[in-house]
Structures are given as C-alpha cells and as structure tokens.
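Of the protein chains in this complex, all but one are displayed in their positions.
Which chain is which? They are A and B, in the order written, and residues in each are numbered from 1.
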Amino acid sequence: MAIPARRRVADVAAFAFATTATVFGLVWLAWILWTTLRQGAAALTPSLFSQMTPPPGATGGLINAFYGSAVMILLGLVIGTPIGVAAGTYLAEHGRYTRLAAIVSFVNDILLSAPSIVVGLFVYELVVRTAGHFSGYAGALSLAMILLPIVVRTTEESLRLIPDQMREAGFALGLPRWRVTRQILYKAALSAILTGILLGVARIAGETAPLLFTALNNQFWSSSLNGPLANVPVVIFQYAMSPYDEWHTLAWAGAFVLTAFVLILNILVRLLARKGNQP
Amino acid sequence: MNATAADPAELASSPRKSGAGADRAFQLITAGAAWLVLLLLGGVAVSMAWGGRLAFKTFGWHFVTGKDWDVVGGKFGAFVPIYGTLVTSAIALMIAVPVSIGIALFLTDIAPRWTRGPIAIAIELLAAIPSIIYGMWGLFVFAPFMAAHVEPWLSGHFGNKPLIGPLFSGPPIGIGMLTAGIVLGIMVIPFISSVAREVFSAVPAPLKESAVALGSTRWEILSRVTLPYTRSAVIGAIFLGLGRALGETMAVTFVLGNAHDLSASLLMPSNSIAAAIANEFTEADTDLYRSSLIALGFLLFVVTFVVLTIAKLMLLRLNRQLGRTH
Partner (left out) sequence: MTRMIIALPLAALLAACNNQGGNQASTSSVTQVTGAGSTFVYPVLSAWAADYKSRGGADINYQSIGSGGGISQVKAGTVDFGATDQPLASDELAKSNLAQFPIVIGGIVAVVNIPGLEAGKLRLTGPVLADIYAGKIKTWNDPVIAKLNPGASLPGADIAVVHRSDGSGTTFNFTHYLSQVSPTWKGGPGEGKTVNWPTGVGGKGNEGVAGYVKQIPNSIGYVEYAYVIQNKMTYAQLQNSAGAFVSPSADSFSAAAESADWKNAKDFNLVMTDAPGQSAYPITATTFVLMPKQPKDKAKSDAALAFFRNALEKGQDQAKKLDYVPLPAPLVQQIEAYIAANVK
C-alpha cells in the first residue's frame, strides 16, 4: 500500500531538513576550529609558553597570562566547589521537601544563567572598590560565583539519582546521616559530581567579562594575587582588538590553547561519565 | 586509603562516636551553604537595583523608553540597548530552534547508531568553545564574509521591497544585528539540541510504535507524537537558550558594532545591554552615567529572571506529565 505523495514528500523533506541542520551545525564547528588553528599556528611555538606578553611591535608569549588564569581558576575552584557540593547536598538530602530548598534551587538556576558581566560588576563593587585596587583575588571570586551554581546543580541532580534503598541500607547499619552521605552517597555520585566540576571549569576558563572589572590585566609577570593579574581571556580580548599583527597572532594562539583546553576537559567529562555509568 | 570504606561490622560497633552532634554540624554546614547561594543571588540583584536607583529616580519610566544615550547632556535611555538585545536574541532563536530540532531528529531517528555518539559530542563542542573565540571569529572571519557575499545580496534583492525593505537596507559593513544574531544562534544551538535530543529519546516507545503501526511517516511521528509529547521540555530548553543569548557579552561586543542608534535595518549596527556595560563601565565618570549602566544590568537581570521562570514552569509541567514528583 503506497503512501500518498504528499505525505511522502513531507517525510523526505523532514529527512533532508534534519540532515541539513546537522551538517549546518557541524560546518560552523569545523569553520571556527579551523580558523583558530590556522590564524594562531604561527605563534604556536614553545616560546608561547616561555615568554611574556610583549609590548606592541615585539614578539613574545603568553606565559604570564596562562599562569594568572591557572591560579585564578584553581582558586575559584577551591572556593566554589565545597560551597557548591554542600549546598547541593542540602537540596538533595536534608532539605529535600522543604520550601527553602525549592527556593534555593530556583534561585540557583537564575544565578546559573545570570550574565557574567553582572557578576563582575557585583564583585567590583564589593571587593575592588573596598580594597582599593584590582586583584587576582577579586577575579577568582567572580569565577567562583560563576562556577558555584553549576556545581550545585550537578551535585543535587546526581545525588537525587541515587536510589533511596542505598540510604536506607546505610541507616539500617546504624550509620548516622552524615556518614551515609559522605561514605555512601558521595562515593556513588563521585563521577557525576566530578563531571559537573569539570564542566564548570570549562565554563570559567573562557569567561572574559567578569575579569575585566576584577583582575584587570598585567603586562608583566606577577605572582601576587593581590594586584592586577594577567589572564588569557582578557589578553585575547585586548590583543584581538588591536591593530598589531604580532598581537593578533598571539591572540589566536591563545584562543587555540584555551579552546583545546576546554575541549579536552569536555571529552574527559564524557569519558568519566561513561565510566561512572558502568556499575 | 581504605580507612573510609564502609565496613559494616566496624561501623555498627561504634554508633556513639559519631552521634547527633556531628549530624547536626553537617546539616548546619549544608544548610548554611544553601543560604549562602540564596544570599549571593540576592546580593547581586540588590546591588544592581541599589546602584541603578539614581537612574531610575532621575528618569523614571522614561529610562526604559528613552532613545537617547547622551553622555555629554546627561540623558540616558535604555531603549536602544534593550532593542538590540531583543532583536539579536530573536534572530538567534529563529536560527537555533529549527536547526536544533532538526539535529535532535537526526540524532534520534535518522543517523546510523554508531555515528550518534560522535556527532552528538561534536554538536555539544559548539557549547564548549569560549565565547570570546566566537567573537574573534565573528569579527575577523564571519563579518567580512557577510560584508562581501551575503549582505550585498540581501540589500540588493530585498532592500527595495515594500514591507521588508527597511529590514535589509544599508551599507554592507558586515557587523550589525544580523551578523550578531547569527553568531548568537550558533552559540545557542547546542543548548537546545542536547535537551531536545534527550527528551525525544525519552518518549515512550509504545507511543511511537503505535504511530508506526498506524502507518505514520517519520515526519508525522515527529510532528504528531514526539513534539506534542515533549512540548514543555522543548519550550523550556528554548527559553534556556534564550537566557543564554540575552546575557552573552563578548561575542556580541565584537560583532554588534556598539552604536547607540536605533535602526530598522538588520544590517546596521546596534548595541546590547551586556555590550554597553562592558564597553562603557570603566569610563563612566559621573554618578548618573554609572548608575544608568548598572540600571541596564538590573533590567537585563529582570528579563533573564522572567524568561527563566517561564522555562522552569514549562519544565515543571513536563515533569508532572511524566510522573516525576519533584
């Protein structure tokens, strides 16, 4: 029994559209990645990792930016992760059916999608103005505030996925609540929680806007967090908008390293997730 | 390393050691963390509102409707940044929604099974690319492409048509609302498509199978079974994507043109709230100027809040439909 032509045409059209849409998405990905690689290739040399940001017209590297970014991301992680995991635990465990948890969960999602520039402004007013100077601490704090809701969300969701039988088994053995959470639940949800943390790191590694107002940037090497600190996104921003060709190449090279870092993290996340799902 | 392993016998024999005290402490810590999250968001919202109060007091409602952004004369109106934000986000959605649903259909129905994983990862990598790289690529590669090939064609073919003519007129400078909208659309695709893909594959097989048994084509299954069933989740995902597009700063700053001009043409530059703040905040030297920029941030915050509330409500309805109690 043949399907009428009209319906068949609609089906073929849908098939064609879906395939085109996928190709469309993949084309952009390839174009962007290819551009980043090609433009930055000239600067992808070892000196990228050994020399500092140069003044206009000279060549150099990005090592002070890599260092500053690494330190601020780590510090943001150290600040944001414990708070995030603790809050997520509350939402999934102790506060599971309370009104507070519902409100916090909702509010957390707002914070999750808050424009990062608003977070930067908040930290500027709170920390930079009060301290009287830009600092890596302020930068790390704004990154922590962007990381926090991601960690809360994934912790809450991964803890909820654990069947209640596991909790009941722990109680049946006489374990107090905190031990059940720490020794049973966290262990079971570990890979999922790590996934969330890694996704958060991938997100904050590329954030520029909040750092503009908090850590500013630094032409020189600085190992002090208490002053302006060079970082990759702001350096890319400054160099990309400049008219100097050497700076452009450096900006693309920095962009390539940043993208590669984030992509590798994402792939790691996927591998971890798959491992975690295997019993 | 193995000291923390749950050894039932050992743990059961020491219930007094870890008693109600530690439990209480743990509960306080976690509850405290939850309150901290609440406080932080409240703090951000309040500080935005507080910082913007001078602007709201000076201009009242005209702040939202005013078209002037005159720093010299001290007159600020948010209309142009709001307009630019909304238009670029609308263009982004117009591109991202059909494409994402198409990708979701492809990945759940059409693609050979062994390709589904890699292609899904590839699409989600679009979300992993830092937004500043979208901006750089947009400014140095995509905008010249638009200026050389696409925009002259658009203004040539549509520039003098009756209704839509004004939308496509103007010099082909490459940067502008259309280019920014397209870049934003690409950024938003992975957000919508990943949720769509998940919920499409969560549609109960019996539903789809009965449709097949009745002789439906693939398209009919999508439009008459899958989409209606997952409607709430998909709309929720669309709103999440919208939230992302509204708040995007760096990509837009590079390709929107930072012009406080109201223009009907999509080929012309404009301004967005986030780009205006990023560009002008460090140099705002009067209290009113700074307050106006913070007020802009507050408005963006409010818009994001509203959009997300709608998204949440949609998702809540879907969860109820699927029988989840929370």
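The criterion applied here is as follows: contacts are C-beta pairs under 8 Å (C-beta built on N, C-alpha and C of every residue); 3 or more make two chains touch, one makes a residue touch a chain.
The structure displayed is predicted, hence computed values, not measured ones.
Hidden chain, full complex: it touches shown chains A, B. Checked against the full complex, the candidates A:41, A:103 or A:190 give a single residue touching the omitted chain, namely A:190.
Residue-wise, the contact with the chain that is not shown comes from A:58, picked out of A:58, A:103, A:166 or A:264. Note on the undisplayed chain: of the listed residues B:99, B:120, B:133 or B:147, the one touching it is B:147. Of A:48, A:71 or A:143, it is A:71 that touches the chain left out of the display. Considering the complete assembly, chain B touches the hidden chain via residues 1, 68-73, 139-140, 143-144, 147, 170-171, 173-175, 253, 257-261, 269, 279-280, 282-285. Those residues of chain A that touch the chain absent from the view are 54-58, 71, 74-75, 77-78, 128-129, 132-134, 190, 216-220, 222-228, 238, 241-244.
In this section, only the chains that are shown with their structure count from here on.
Separating the centre of chain A from that of chain B, both taken as means of CA atoms, is a distance of 16 Å. By the touch rule above, chain A contacts chain B in their complex via residues 1, 3, 7-8, 10-11, 13-15, 17-22, 24-26, 28-29, 31-33, 35-36, 39, 82-84, 86-87, 89-91, 93-96, 100-101, 103-104, 106-111, 113-119, 121-122, 125-126, 145, 148-149, 152, 160, 170, 173-179, 181-184, 202, 205-209, 212-213, 233, 236-237, 240, 251-252, 255, 258-259, 262-263, 265-267, 270. Within the complex, the chain B residues that touch chain A are 4-6, 8, 11-12, 15, 18-20, 22-23, 25-27, 29-38, 40-44, 47-48, 51, 98-103, 105-107, 109-111, 119, 121-126, 128-137, 139-141, 186, 189-190, 193, 215, 217-220, 222, 240, 243-244, 246-250, 254, 274, 277-278, 281-282, 294, 297, 300-301, 304-305, 308, 312, 326.
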